[in-house]
Structures are given as C-alpha cells and as structure tokens.
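All protein chains of the complex are present and in place, except for one that has been dropped.
Right, chain A next:
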Amino acid sequence: MSAHADTHAHEDDHGHHHKETFVTKYIFSQDHKMIAKQYLITGTIMGVIGVLMSMMFRMQIAWPEEPNVLFEALLGKWAPDGVMDADIYLALVTIHGTIMVFFVLTAGLSGTFSNLLIPLQIGARDMASGFLNMVSYWLFFLSSVIMVISLFVEAGPAAAGWTIYPPLSALPMAQGGSGMGMTLWLVSMAIFIASSLLGSLNYIVTVINLRTKGMSMTRLPLTIWAFFITAVIGVISFPVLLSAALLLIMDRSFGTSFFLSDIFIQGEVLHYQGGSPVLFEHLFWFLGHPEVYIVILPAMGLVSEIMASNSRKPIFGYRAMIASILAIAFLSTIVWGHHMFISGMNPFLGSVFTFTTLLIAIPSAVKAFNWITTLWKGNLQMNPAMLFSIGFVSTFITGGLTGIILGDSALDINVHDTYFVVAHFHLVMGISALYGMFAGIYHWYPKMFGKMLNKNLGYIHFWITAVCAYGVFFPMHFIGMAGLPRRYYTNSNFPLFDDLANVNVIITIFALIGGVVQIVYLYNFFASIFYGKKAEQNPWKSTTLEWTAPVEHMHGNWPGDIPHVHRWAYDYSKPGHDVDFVPQNIPLKDGEEELQH
C-alpha cells in the first residue's frame, strides 16, 4: 500500500509544477534521460579525440620519424617539420589511454546507460537524487574540459603512461609532461572520481529503493544487475585512486616522500627518502584492475539484454549470469597484483595473485557459454545492436583467452609490457566494451531520441569495424611474443625488430580504416536525431519496462501510474502466448507459472 502512496506523491512532485526553461531542460537538467544524453555526447566527443590520437601514434609507429603533414597540422610545435617528437608520442599514448578508459568507457558507457536505463527499467520516476545526478554530470564535464586544456600547456600534457607511475610522473625534471600537464591530469582525475562516486552512489540507492511494485531483485533485467554491481565496485575502488592521486600531488607539490626515495637526477640528489613507487602501483591497481570490470560489466549487461531480445529467447542461465557478475566483482578486487608480478613485489604475493587471477576465467567462461547458448535455437533478429553484441562475445573470448597467459606469473615475465599486453587488453576490455556501448546505442537510440538509426549504415559500421578490430589487434599479439616493448617511439634502434616493421604497417592501415569508418556512425548518430524515422514505442518488441513508457520524453517517465511488474524480464517465446514476448507489466495468465529461474 505504501508503495502506492509513494508513487502518487512522486507523480505530483514531477508531473505538474515544473516550468522548464531551455537551461533547465537542456543544460542544468535533473532529468535522468537528458543527463544520459549529455554523458553520451560528451563521451562521444572525448572518444573522437582519443581515437584521433591513436591514429596519429599508429602512423608514427608504422612510418617512424617520417614527416607527416597531419602531424604538422595537428601537433604544431611538437612536430617540427612534420616529424613527431618523442615526448609528444608518449603524451599521445598517455592521454589516449586516459581518455578511452575513463572518459569514454567509464563515464560515456556507464554514465549514459546507467542513467538512461536504471529508472526506466526498474520503474522509477527518476534517480533517487536528480540534483546529485546533475552535479555528477557537470563534474564529469569539468574534468573533461580540464583534461582537454592539459593538451595545450607549454611543456606538454602528461606523458608518463596512463598508469602515471612515479617517480616519472612526480618529477618535472624527468620529463616535460610531468610539470603542469601532470598537475592538470591529476586535478582532472580527482574531479572525475568525485563525479563517478556521486553517480555510483545514486545508482546504488536508486536500484535498492526505487524499484516498482513486483520488481524483486531476481526479476531485474541483467542490465540493472550489471550497473548496480559496477557502481558498487566503483564506490569500493575509486576512492583508493583518489588517495593515490592526492598523495602524488603532495609528493609533487609539498615535498612529501610517499612514493619517492633515493633519487639522483640531472646532477643532483633529491631530498626524498623512505617512500616507494611500489606503494603507488598497489594503490593505482587497486582501482586500476576493478576499473577494467567497471568498464566491461555494463557492456556485459547491455549485451545480455540485447542478445535475449534479439534472439527472441530468454537469456540462458539468468541466475548463473547474476552469480558470475557477483563472482567477477568479488574477484576483481583481489587480483590487482597481476599487473605487478615483476615490480619487485614479493614473489610469494605473485603466486597468490596468479591464483586469484586465473580464477576469474571461470565466471567469464560461464558468461561466454551462456551467451552462446542463448543464440542456440533462437530466432535471431540481426539488428545492428545484435551484431555488435555477437561481436562483443567474439572479441571478449579472443581477448580473454590470452589473459590466461598474462595472468600466469611465470609467463608474464616475458610478455609483460610488450605489445602482447596491448593486444590483450584492447580486445578484452577496449574493443569489447566499445562494442557493448555501440550495441547499447543502436538498441536504445529510439528510447533516447525518439528516432530510429539507419540500420544499413549500422551494418556498414559494424562489419568494417569488426574486420579492422581483428586486423589491428590479432597480429599485435605476435609482435608482442617476439619481444617488442610497448611505448617505444620508434623501433629503428633495434635491428632485432626490423622484420616486425611490416606487421606494424599492416596494423596501422587497419587502424586508420577502422578509425575513419567511425564517421559513418557519427553521421548516423547526429543526422538521425533530426532526420531519423520516428520510432515506435517498442520497436524491438522487448519485455522490459522502458518500452512501456511513451516515446516522447516526459518528466516522471510514465504519464499515469508506474507500471507494476508481474514476471521476470525474459519471457520471450514463452509457450502458451500468441506473441513471442510478454512484457514485464503483463500479469500472469490463469494457471501460467512463473519460471523458477
């Protein structure tokens, strides 16, 4: 009863008294759907910057130290006569990593879809706190702006790698980028973390408290489970990165020695004594590893949902899927040391981390097999979102399998920090999460903008991207196994690697094609907002609640009462029904049994 009263109170709150101006509707909006779109568009812009950077440094790797008009045009003083400078190469690599991991695949992916889908799929009028949600977005926006500004400072942007290990990141005399550029990097990330924490707390509170009547935890769509657990991991791990960043700021600016000791550089001994860079590595990876799951779990949730809907079949092993999300989340917090096998950490600790790391393969395997089984005997609707979901499973498997090698400390010794690692993590969390994000955009675009994306452009986008993704990262494993270290400005000082140069050219060509073809997607995305075909209310014939809301956005999501939920989210092709989907808000028929999933 009280749930009823609450929903009515809520309705009054949202339905009537707002007089919206342009500013409150489009800029300082507290509506979760608008905030989702803001996240998505900011993330897209950052993504374009990140991808452009990767295209530039790939060109440098393929054709080292050759003049390039593009460099001259875009890098200015950092490319005298069009030849890329070694410092800016490292900066490009660093900022590419930072932008893609945090700004695109954390904020752009999780921020967009958690905001859009949590209230709509659990049957809530909005997030628990619309105001905090707005603050969260604007902090993210501010951190993005600062990160972009850092690209233009005199001595260059941060260039110590996205992992910013001190002392390199702490000492301006070690590297130009460790001056003002690094300061801005740290400030930007600190604000980003604040944004992420506000967002995560909001998601957690909303999922726990605002589910509509009948929406028990075991009836939640897997998307919500994924966002929920992602937010929990974020709240546990992001503060640790914040502390690492703050301590690093103190080492840099106030002369403390948390991470530094016994340093002689440029002819002088520095005063630092007693700190350890290894401590920073622990703090960084305590976030850094869960971070890759913060990136991949929402993608997994989106893919599960889209696969079920487009297979016209229930997701296979709903409970096993939830259990594996929980297992992955738990394990993700105790595996960070596998980034540090050869950091000087006690080898026994390395053994422990090898053990926990390889365990993660088990829930991951369960998920992969469940997705494959979901396709089995389905009635697959090959919408672009479905293609990206299948692509996700493919790259997740390919990339995940090599994790067995990297997680094994004995093998990691020789491939650590080589291109093998680069290939591994790009496939398993970079490309996969990006596919998850694209899948989500193609699937929920009608919900976001009330328009349909052009499917044929979607097909072109997917197939070229898919070929290029493998073309880039598959050969990359092999140059890694041949011993080529990452983050080398050029390999021309090592004749040993001369016979790998042609592989690098092939990789770069695929990367350039793959990068340019994203224009097709950008066109589709922006043009469809204005000229797209108008969307129906439930174009994919899905069962979840967001498709019971009207196409036109409104504050409070549903014009009347919030729908009540009577079944789980995956009643696709259920025997005994005429249509091949039964939305969650349809009561059970007489004698119909709810599946004991």
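Note that a contact is a pair of C-beta atoms (placed from the backbone, for glycine too) under 8 Å apart; a residue touches a chain by one contact, two chains touch by 3 or more; residues count from 1.
In the analysis below, contacts and distances are computed from a predicted model.
Chemist: Identify the UniProt protein name of the omitted chain, choosing among "ABC transporter permease", "PadR family transcriptional regulator", "Competence protein ComFA" or "Cytochrome c oxidase subunit 2".
Modeler: The correct option from "ABC transporter permease", "PadR family transcriptional regulator", "Competence protein ComFA" or "Cytochrome c oxidase subunit 2" is "Cytochrome c oxidase subunit 2", the UniProt name of the unshown chain.
Chemist: So which of A:I27, A:V145, A:I413 or A:L588 would be touching the chain we can't see?
Modeler: A:I413
Chemist: Which of these, A:V207, A:A244, A:I390 or A:L545, touches the one chain of the complex that we don't see?
Modeler: Within the whole complex, the residue contacting the unshown chain is A:I390.
Chemist: Among A:M56, A:L171 or A:I431, exactly one should touch the missing chain; which is it?
Modeler: Only one of A:M56, A:L171 or A:I431 touches the chain omitted from view, namely A:L171.
Chemist: May I ask which residue of A:T398, A:S432 or A:N557 touches the chain that does not appear here?
Modeler: Within the whole complex, the residue contacting the unshown chain is A:T398.
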